[in-house]
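Okay, so here's the structure we're looking at.
In this view, the complex is presented without one of its protein chains, the others remaining in place.
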Amino acid sequence: MEHAHHVEHPDMYDEESSKIGMWLFIFTELLLFGGLFIVYSIYRYLNPEAFHLAGEELNRTIGTINTVILLISSMTIAMSTTALRKGHKKVAIALVVVSFVIGFAFLVNKYFEWGVKFSHGIWPGSEQMLAEMSQGEILFFGLYFVMTGLHALHIIIGMIIMLFTIRGLAIGKVTIKRPSMLDNCGLYWHLVDLIWIFLFPLFYLIH
Amino acid sequence: MYNEVNNASNFVQGVDKAFLITIGISFLFLIGLTVVMLVFVYKYNKKRHPKATQIEGSTRLEIIWTVIPFLITMFMFYYGWAGWHPMHKPPKDAMEITVYGRMWNFSFEYDNGRRTDTLFLPVNQPVKLNLVAMDVIHSLYIPAFRVKQDMVPGKKDNFMWFEPQREGTYELFCAEYCGLQHSYMYTYVEVMKDSAFQAWITDTASVAASVATVESPAATGKRIMQNIGCFACHTLDGTKLVGPSFKGIWEETQTVTTGKEKRQVKIDEEYIKRSIYDPNADIVDGFQKGLMLSYEGQLSDEDVNHIIEYLKTVK
Amino acid sequence: MSEEKHQHVVPYRVYVIILIALLILTFSSVGITSIELGEYTVAAALIFAVIKSFLVLTYFMHLKYDKLYIRVMVGFVFALFLVVIIITFLDYLFRT
Partner (left out) sequence: MQTTSAVNGANYLTYQGKYKGLLGWIFSTDHKRIGLLYLYSIATMFTTGVLLGLAMKFELLAPGKTIMEAQTYNATFTVHGVIMIFMVVIPGLPAVFGNILMPIMIGAKDVAFPKLNLLSWWLYVLGVMLVLAALLFGNGSPDTGWTFYAPYSFKTGTNMLPAIFGAFVLGFSSILTGLNFLVTIHRLRCPGMKWTKLPLFVWTLYGTAWIQLLATPVVGITLVLVALERIFGVGIFDPALGGDPILYQHLFWIYSHPAVYIMILPAMGAISEIIPTFSQKHIFGYKAIIASTMAIAFVGYLVWGHHMYTAGMSGPAQYYFSLLTFIVAIPSAIKVFNWISTMYKGSINVQTPFYWAISFIFVFMIGGLSGLVLGSLATDVHVHDTAFVVAHFHYIVFGGTGFAFFAALHYWFPKIFGRMYDKAWANTGWLVFFIGFLALYTPMFYLGLMGMPRRYYDYLEEFHSGNILSTFGSWVMVTGFVIIIVNLIRSARKGAPAEANPWHGKTLEWTIPSPPPVLNFETEPVIGENDGPYNYE
């Protein structure tokens, strides 16, 4: 397929096109979460007490740890774009790998965090929630699972993109002349970070 | 507009004025612009006007036709607002009636506990309808009065008000789509003289009592079921609607899901009672949970006994 | 197009500095929300989040080095979202 299209269409690679393409995609992602932020803020406004109470059930420490490691991974992936431009291909690959590993650690943390909730009988639609919680708390946990779940899904997508980027770097498809894939992988990962920057205070900090 | 009656309620004038203004101006624009367009098409046709004169635009015109429509629309906005504004300020002395909307009927409850499925009102007396939706969103719409308000489940302070100003019978529709029988969810408003209304509302007890003594329990059961709307979901002839048919229901064995497990039950008095007061406890195979709502508080034990008597006779 | 490419190689140092700033902000926001501020907790936490996201956008996401029109677009999208939230609240704030 690749070959035929080069005949049909000359190489249309353009760094700036790729970049704004990625930004535009990020906009849609922001608004996707934006919808959830609207829901969250409305329900928080309508049920201040319940959100306060429910928020205390979440573990701040795990939240903070996850914030810290996500920030670090954001830095490493940003650095790898610099490394590529300086011509240090191996460093660039290593930095993406580090970011990948940190992303994985984030997921592991999340897994344990959710696991604890499940073992307390808290999951969407669980009988215990319906029996013991006020409506506001049910909403809080509903949103908690949906928003952090969707965020975790984005982490996974980000990690898949990283895998492709590592491959691209390794086989020389992503080079100093064609860095867009790495740049875009970075942009996407920062988006994931950006969203977490808001999720963290909204769920873990505001009591 | 709904032209037979032009003063059926206190809002008709405000709303109709807004209609007249908006539609009137619209017609002027529509006809004016269409005529101008057709004249141009005729006059500047290639045959009559072989060479076009190039004109790229005119800032002055652009400003004119931005500002004028702006003013016109603000004028329309004002009348729309003026006709609508009073709808949200019920007077203190309004008579309060609670309206229950459920799939797929309305019922109206008066101060003294009287319930009906037709809305009876005294003329020239402001009424405030407190709207309660039991399952999904419905919307109470009385075209002749120009009023409509959605009945949203769980919403606090959901109300509408108006003052009927003319005796007569008017249609009342459910305007928000609410499922299978949405188009049959309508009833009537009966506006009557104050004296007639007073007589009607205080007469409750006697009417009920006389019916009860004359009818057999089974017939009473059927009447209750018709009034409260069971047949919106259940048939008597074996066809499946939203709920299972009542045909041959008595002492039949039914597969139901209780909690998570399936079991067989024989339909007896207790089961029917539970089906009415706590319908989601046992879900009949092949039917959806959450559609039938509890009638606790709406049907007394006695009513339910009548219903059971009736169901025994449905063969 | 190829000339514009290799212009801004951001030194590693910048990223490290930004990370440190972000971490400090994170811990401060954790700290400040543990104190009882009542009403202002939400505001405080959100202000920290906004500053942090600003840093991520400008440095990690390179907006500082990008063309003006890209920055305008990003600003526009955030502004639009803010307006949408405000309008939605227009309904809820005045519900009785």
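So that you can tell them apart, the chains are marked A, B and C in the order they are listed, and the count of residues begins at 1 in each.
Note that a contact is a pair of C-beta atoms (placed from the backbone, for glycine too) under 8 Å apart; a residue touches a chain by one contact, two chains touch by 3 or more.
In this text, all values refer to a predicted model and were calculated from it rather than measured experimentally.
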item: Visible chains that the absent chain touches, using the contact criterion stated earlier; value: A, B, C
item: Candidates B:Ile97, B:Val127, B:Ala175 or B:Val191 - the one touching the absent chain; value: B:Ala175
item: Residues from chain C at the interface with the omitted partner, ascending; value: 77, 80, 83-84, 87-88, 90-96
item: Absent chain, residues of chain A that touch it; value: 1, 3-5, 7-10, 12, 14, 16-17, 20-21, 24-25, 27-29, 31-36, 38-39, 42-43, 46-47, 123-125, 130, 134-136, 138-139, 142-143, 145-146, 150
item: Interface with the unshown chain - residue positions in chain B; value: 1-2, 11, 14-15, 18-19, 22-23, 26, 29-30, 33-34, 36-37, 40-41, 44-46, 49-58, 61-62, 65-66, 69-70, 73-74, 76-77, 79-84, 87-88, 135-137, 139, 141, 143-144, 146-150, 152-155, 158, 171, 173-184, 186, 287-288, 290-291
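Just so it is clear, only the chains that are shown with their structure count from here on.
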item: Busiest interface, counted in C-beta pairs; value: A-C
item: Interchain centroid distance [CA atoms averaged], chain B/chain C, Å; value: 47
item: Averaged-CA centre spacing for the pair chain B and chain A, given as whole angstrom; value: 46
item: Multi-partner residues of chain B (each touching 2 or more other chains); value: none
item: Where chain A touches two or more other chains at once, by residue number; value: none
item: Touch list for chain C against partner chain A, complex; value: 1, 4-6, 9-12, 15-16, 18-19, 22-23, 26-27, 29-30, 33, 41-42, 45-46, 48-49, 52-53, 56-57, 59-61, 66-67, 70, 73-74, 77-78, 81, 84-85, 88-89, 92-93
item: Complex contact set, residues of chain A against chain C; value: 14-16, 19-20, 23, 27, 30-31, 34, 37-38, 41-42, 45-46, 60, 64, 67-68, 71-72, 74-75, 78-79, 81-82, 85-86, 176-177, 186-187, 190, 193-194, 197-198, 200-202, 205-207
